[in-house]
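Complex shown without one protein chain; remaining protein chains in place.
When the chains are written out, they are named A, B, C and D in that same order, and each has its own residue count from 1.
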Amino acid sequence: MIAMLIRRIIQAAMVMLVVAFISFSLFQFVGDPINNMVGQEASQQDRAELRDRLGLNDPIPIQFFRFVGNAVQGEFGISYRMARPVSDVIAERLPATLELALVSGVLAISLGIGLGVYTALRRDGWLSHFIMSSSLIGVSLPTFLIGILLIYVFSVELQWLPSFGRGETVQVTENWSTGLLTLSGWKSLILPSITLGLFQLTLLMRLVRAEMLEVLRTDYIKFARARGIKQRSIHFRHALKNTLLPVITIAGLQLGSIIAFAIITETVFQWPGVGLLFINAIRFVDIPFMSAYLLLIALVFVIINLIVDLLYFAVDPRLRVTKRSASR
Amino acid sequence: QTLRWASAGDSLTFDPHSQNHGQTHAVAHQIYNPLIYLDLDSEMQPGLAVSWSVTENPNVWEFKLREGVHFHDGTPFTSEDVVFSFQRAQHPNSDMRTLISSVVDVRAVDPLTVHIETNGPTPLLPNNLTNLFIMSKAWSEANNVVTPQDYSSGEENFAVRNANGTGPFRLISRDPDVRTEMVRNDEYWGVGQFPMEISRIVLTPIQSAATRAAAMLSGEVDFLQDVPVQDINRLSNSSNIKMLSAPENRTIFFGMDQGREELRTSNIKGKNPFADQRVREAMNIAINRNAIQQVVMRNQSVPAGMIAPSFVNGWTSELDSVPETNINRAKELLAEAGYADGFNVTLTCTNDRYVNDEAICQAVTGMLGQAGINVRLDARANSIHFAELQQGELDFYILGWAVPPLDSHYVFDFLLETKTPNTGAWNFTGWSNEEFDSLSRSLPTETDLNERNAKIARAWEIVQSDTVYLPIHHQVLNWAVRSDIDFAVQSQNQPMLKYLSFK
Amino acid sequence: MTEPLLSVRDLVVEFPKRKTRLTALDHVTFDIYPGEILGMVGESGAGKSLTGAAIIGLLEPPGHIAAGEIWLKEQRIDKLPYEQMRRLRGKRIAMIFQDPLTSLNPILTIADQLIETLQTHLPLSDKDARARAIQLLDEVGIPAASKRIDDYPHQFSGGMRQRVVIALALAGEPELIIADEPTTALDVSVQAQIIDVLKRMCHDYGTAVMLVTHDMGVIAEACDRVAVMYAGRIAEIGDVRQIVKDPQHPYTQGLMGSIPSLTERVDRLVQIPGSMPRLDAIPAGCAFNPRCTQQFDRCKQQRPDLIKTKKGQVACWLYDGESS
Amino acid sequence: MSSDLLLEVKNLSCHFDVSKPWLNRLIEREPQRFLTAVDNVSFNINRGETFALVGESGSGKSTIAKLIVDLIHPSSGQILFDGLSLRETQGETFKTLRRRIQMIFQDPFASLNPRWRVGDIIAEPIDAFGLAKGQGEVSKRVETLLDKVGLSGRDQHKYPHEFSGGQRQRIAIARALSAQPDFLVCDEPTSALDVSVQAQILNLMQDLQDEFGLTYLFISHDLSVVKHMANRIGVLYLGSMVENSESDQLFKQPAHPYTRMLLDAIPDHEMSGRRRKQVTGEIPSPIDPPSGCTFHPRCEFANTKCTQERPKIHEINGSFVSCWASAENRISISS
Partner (left out) sequence: MTENTPNSTATVKRRLLGRILDSDLFYDFSRRPIIILSAILTLAIILAAAFAPWIAPHTPFDPSSLNLMDGFTPPMAPNAFTGNVYLMGTDSQGRDIFSAILYGARISLLVGFAAVAFAAILGITLGLIAGYKGGWVDTLIMRIADVQLSFPAILVALLIFGITKSLIPSEMQEQAAIYVLILSIGLSDWVQYARTVRSSTLAEKNKEYVQAARLFGVSSFRILGRHILPNVMGPVLVIGTIGLALAIILESTLSFLGVGVPATQPSLGTLIRVGNEFLFSGEWWITLFPGITLLLLALSVNLLGDWLRDALNPRLR
């Protein structure tokens, strides 16, 4: 257990290091960072001085270690576009993205699992067929189009829900304001979280369904039926748990990609999160921001994966190897 | 009454001297006051100065200041604050310093009088002061912001998110790019003079055009500044929304590098097709400006013949008349110039700066194509566009120009004078004309207005006959407001919300 | 003669296929008496497992019973509604599958699975159910049952798991156990133990068993009577001694002959030429006729039904006249 | 070489590393762990004879088979074929040696590539070893081979899934034969088949042995099959060869208690009245096998010596047995 945890953490650290290297190379290869920093007027000498001051004349490995060192402390430099420390900007915007991702994630996971189980159990029901077919539409429409259509219908035509922004937010701490405490905050969350969660929802639903059908075909389910175990228990006690095991991993990955996909949703709904900033950063080649964002996403993934592993460990007895099993 | 105000971009900073940027000033006008400002009709109005005139010394302007004005924090406004603000704006960190580069000294004569000395007679000095905001010296010193924010290095000082002005509203919360909140300043010197019906302003930037329109349509916004032209119809059809429009102080045009030996992106080697006036003329008449106006701009533009809108000194309807579109003639001209088979060139264009910029470029690409010039379009973000443009790397580019001083000299100075370190800062065409240069350079110190206007007219003549630029149109500003709001468009795109009233 | 516990009458199981329907079981008829062990042998695909599945009502769609009747004592069970059939399963008829490694739910403890099964069928309190579960494990020969009951299946070896499976099958004290190749996946040495447990439990509880297997050795050792299946039909049913020592059907004869003997040395094994036909290509007449060394015209045209002979029942025209 | 000896296996061992990952070992302070699949096994096979290996599941039968055909590499020990080792020869000699040793696998469903036509499957060794020139010749050879194993030449255009298990095993045999081998390793060739089909295959194998003078290493867990096929039998328990003797001798006078146990466990399908003896215990884990004689926990003759010292191989009546009890005559030789 501890060994697994340590191995996972080392692995995670490796992943982060690789990502850090990619981020770092962005600085190195994508144009001269100096050019990104000083104006056109700066003289050759000014540039040389700045190079020196920033340590850009040091050997690459040293620069890399400095970069990692800074990154660990949350130092990513100044955003070229916003002219503010990247870490500040991110700290300010992250709560919005996390809130959106969380709500979409909960939506996707709960509905995804629920519908997946339903469609697996009622394989031939018309409602299942309907859900399955419409879910395909869900994965066949680009997210942005879904968002735009939702806005068109629910904001413009029906005027039920706001089309942009987070609504009223409440400042919880200095850097963290939440929309989850106000009605308008919740109203503002509905459309974006549906847009964001829909794709993952369909994906999870289909996965759960497939997995559940697979489990329902296993010998131990057959044997449970042969013992006259009640249908309910077979479905929800025997099959569901086994279904959810492999789903945990995917759900974890999905949760991570929700944060990344927030880029699109945030663009469409003008959601003031980090994704919106990232897409601008790409267009403006705002390297410090890009690299910080990359590391952030990687970190989120790594943490989610760690949690998933632990969860797996907690849920799957087969991983808890005991002394007794060794002596057979 | 709360006003929910949305625009495409946000103010970059609340430090009033850090950036010379339209939306930044537009927001700052609600909080800070300059000495003189432009009202809804673009007329100069007394702000913190009640009167201004040139003293006997033609190099010195005298400004009489308003009495009894207090900053938001309660400190009284005096001439010391003006002197301080001018000095602050002249700091190297300040982006405003070019506007007052002619100023050599600012003196407080008495608490309500300021003398400004320039390095020569500067008849247009007041025009340059309409966005120069006055800060409180005491507040700045107390909060350690006596120098402006160094924007490009990412400095963040106290003034960036806090403001202490003399304006009609005070800043109460600031979340950059997300939300800015202001409340009415009941101590404002103009209370009673202006409607001042808004008690609270919530400003939200919305980048995406469709979302912006949707927000207005769904009633989540009361006042929309950057209305997407394509949505004007839809918005004006809505009973809850009123469209306000007026010609904007901005002209869109194309520039061509005519000074180089050889273009970078052309198949023609050894010579530069743009150097030939006939080619430029051919391009000029190949472009169907009316079509662009009707289709691309949906009538929200005024086809242009010159780079200056009607309210600029030096504008005439003849100069601004649009050349007849004539593809055949264009082909002939090209043939005469030796390009019967046309040539290739890349047009570099922004896609996020001007109204429908990319669509305009696409349209022009097609039109020039019909005349035989094979244009390849490269559209990109304005930050990249301007960076490359300023490095003089573009053969054929789009640019928009506003004339805040409302005088042709501003256009000449930046766009047309021969490029030297001090002149022709935005002249990337390589065009240079001695007569023009001397005419233009004599303008600032020409005090005889008739003579001056004659010179301007002559200078325009030279420019037009040489087809230096290809003007396309003057933009039209469109604001949308809730139908119960009474307001008018200001050509500088600076909504002075103190004028706004509700029905 | 006692009443049969289970009687299967002309059971037909079909699978709808692209163009046709596959008749996987074709008029299968047999009885099982209380307390007896009936062996089912036959080649792979002969329909042994299907017979078991049909009896307990767990045919996998699209497979279905197309005709015939199944009676459990006085009750007809082939057309019972799902809920009634469920109550019956595990309580009156239990089933054991071939692979002990996959028969147990990997994420529930043995106790969970046993107690749930017990409480499904018997009105037991949690405590009583647990006690009974430990007792059951004890009976099937799991050492230190009270300690191991909270283990997960993966902590048991194959042989142990199969014992747990048997305990689970016995939990509802069923009248009939259908054991579908309970030992095939196990080693010879363990095989013997499992068969022993099964035999002992049946003896103790008076349960009847339908023992499906390939293995003649197991049949010979455990069964009272044997049914030999071929291509979805029963070729021969009889007393185990008779089937082993004196098979009547040419197929059974071939089958017996093809098993290498331990006692005598032969140079060549008897072999039946060819292979069992696929379900979609069952020849007309007797399904065995193309491989049969004793076939005659009638075999190609008419399908023989089970004929009662002195020794047992056999579906072969050779014995047509002998019916008693 | 004309000696009778074809295959010589000397002190063959094979360990698999089944350690946990390095870090786990470090933290849980566990040593590296090895699974001893084959433990110091030696035996010889003479030309034209059938040598059988029997043992319970996991006793290392398949591992020995794979070692002999060089699919996996031994941890120690030697395998000499006609005095040559596959591991030490190169070039033409290697190729010839490789060709002469072929194998038939247990699972007739997995041993044929489902995407290949039967003809291509059988032709693969012919092409690989360059045994025929030209498409026509190859095709003819394939036809002959199919004929030999009781299928028809037309079958070469079909795919494996069109055949039954027994037929597939025939195809697999044809493929092995197409390399013109001298020696066939048959790893449970019939255990996936029905008895009646098993009889066909066993008969076929005997016929082919007679026709081509093949030598078989025949692996099975079914003692009756082994008895029918083999001249000599080696009994494996937990990777070691506990007894190696003539077939008749083994069945008549099993010398090792494990052999006896195996024989006792065979069900009496002939109903000869032989009582089957209850077998005790299960095969222990090969990762940490019992000390001394690995069979001692299940052995009724075990004494303290058995639990401590590994038995040495000794010969009784032409059988090679590794058992203290038998060496010390603690077992009454009877059957």
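To be clear about the criterion, a contact is a pair of C-beta atoms (placed from the backbone, for glycine too) under 8 Å apart; a residue touches a chain by one contact, two chains touch by 3 or more.
Fair warning: this is a prediction, and the values are worked out from it, not measured in the lab.
Interchain touches from the omitted chain, evaluated on the whole complex, reach A, B, D. Although one chain is not drawn, the whole complex shows that of B:388, B:466 or B:486 it is B:388 that touches it. Among B:15, B:220 or B:358, the one in contact with the hidden chain is B:358. For the chain missing from the display, the contacting residue among A:131, A:263 or A:292 is A:263, taking the whole complex into account.
The residue touching the chain not shown here, chosen from B:114, B:292, B:399 or B:416, is B:292. Only one residue from D:50, D:102, D:196 or D:259 touches the chain missing from this view: D:102.
Of the listed residues B:214, B:285 or B:398, the one in contact with the hidden chain in the full complex is B:214.
Although one chain is hidden here, its contacts on chain D can still be listed: residues 66, 69, 71, 95, 98-99, 101-103, 105-107, 110-115, 117, 121, 124-125, 128-129, 157, 161, 172, 175-176, 179. Residues of chain A that touch the chain left out of the display are 11, 14-15, 18-19, 22, 26, 29-31, 136-137, 139-145, 148, 152, 156, 213-214, 217, 253, 256-257, 260-261, 263-264, 267, 278-279, 282-283, 285, 290, 294, 297-298, 301-302, 305. Residues of chain B that touch the chain left out of the display are 209-210, 213-214, 217, 228, 230-234, 264-265, 288, 291-292, 294-296, 346, 351, 356, 358-359, 362-363, 365-370, 374-380, 384, 388.
Here, only the chains that are shown with their structure count from here on.
Counted as hops between touching chains, the shortest connection from chain B to chain C is 2. Looking at C-D alongside A-C, one finds more C-beta pairs in contact between the chains of C-D. Taking the mean of C-alpha positions as each chain's centre, the chain lying farthest from the centre of chain C is B.
Innermost chain of the displayed assembly, by C-alpha centre distance to the whole-protein C-alpha centre, is A.
Chain centres here are Cα means. That of chain B falls 90 Å from that of chain D.
Once the centre of each chain is set as its mean CA position, chain A and chain D turn out to be 53 Å apart. Residue positions of chain C touching 2 or more other chains, listed in rising order: 157.
Pairs of chains in mutual contact: A-B, A-C, A-D, C-D. The residues of chain D lying in touch with chain A in their complex are 20-21, 23-24, 26-28, 282, 284-285. Put simply, chain B touches chain A in their complex at residues 12, 151-156, 175-179, 204, 206-208, 210-212, 214-215, 217-220, 381, 383-384, 387, 390-391.
Taken together, the chain A residues at the contact with chain D in this complex read 2-4, 6-7, 10, 326-328.
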